[in-house]
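Removed: one protein chain of the complex. Kept in place: all other protein chains.
== chain A ==
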Amino acid sequence: SQQFSALTEVLFRFLTEPKEVERFLTQLSDFATMNKISLGPLKNIVKSILLVPNGALKRNLSSEQVRADFIALGLSEEKASYFAEQWKVNSPTLTRLAVGQTLMINQLIDMEWKFGVTAGSSELEKVGSIFLQLKLVIKKGSQLENVYVELTLPQFYSFLHEMERVKASLESFS
């Protein structure tokens, strides 16, 4: 059962950091060597095991339901309980990851700003008006796009006021 907990640890580390594929595969092959199992069958077992947490995440299953699923699949009670425990501990992170993967349209990634004063122009020798320049970094599909926009001061204060209203609205739905 120490084997099982070591394997579970490797699995959850991968689930919480799904980009670390290289590391996951290395850890699996280390596990196989240490426990004198061949890598091929181990990979197949791992694939089947991983189906359970992924399905559970999609359907918002509780840890009792995960445990029941594993027992139904033939895992011993002790191991199923252990896995379900780990599931409970990790599920906030895993849920956050899944929500993060949800489709977003033109997601705002970053915002930079500068403001300055227009000193003069070809039409007006002396001006002295303040403007705010925003650079919005937006994710369109898989590419990032920069959008530049200029605001007058009254527009800026109005924008700030509206964004505070948005925040209040988002908080009332959380």
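The definition used in the following text is that a contact is a pair of C-beta atoms (placed from the backbone, for glycine too) under 8 Å apart; a residue touches a chain by one contact, two chains touch by 3 or more; residues count from 1.
Methods note: contacts and distances are computed from a predicted model.
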Per UniProt record, name of the chain withheld from view ["Ribitol-5-phosphate transferase", "Glutamyl-tRNA(Gln) amidotransferase subunit B, mitochondrial", "COMD9 protein" or "Septin"]: "COMD9 protein"
Omitted-chain contact residue, chosen from A:L11, A:L28 or A:L57: A:L57
Sites on chain A contacted by the missing partner chain, in the whole complex: 57-60, 95, 98-99, 101-109, 111, 113, 115, 118, 121, 123-127, 129-133, 136, 138, 147-151, 153, 155-160, 162-164, 166-167, 169-171, 173-174
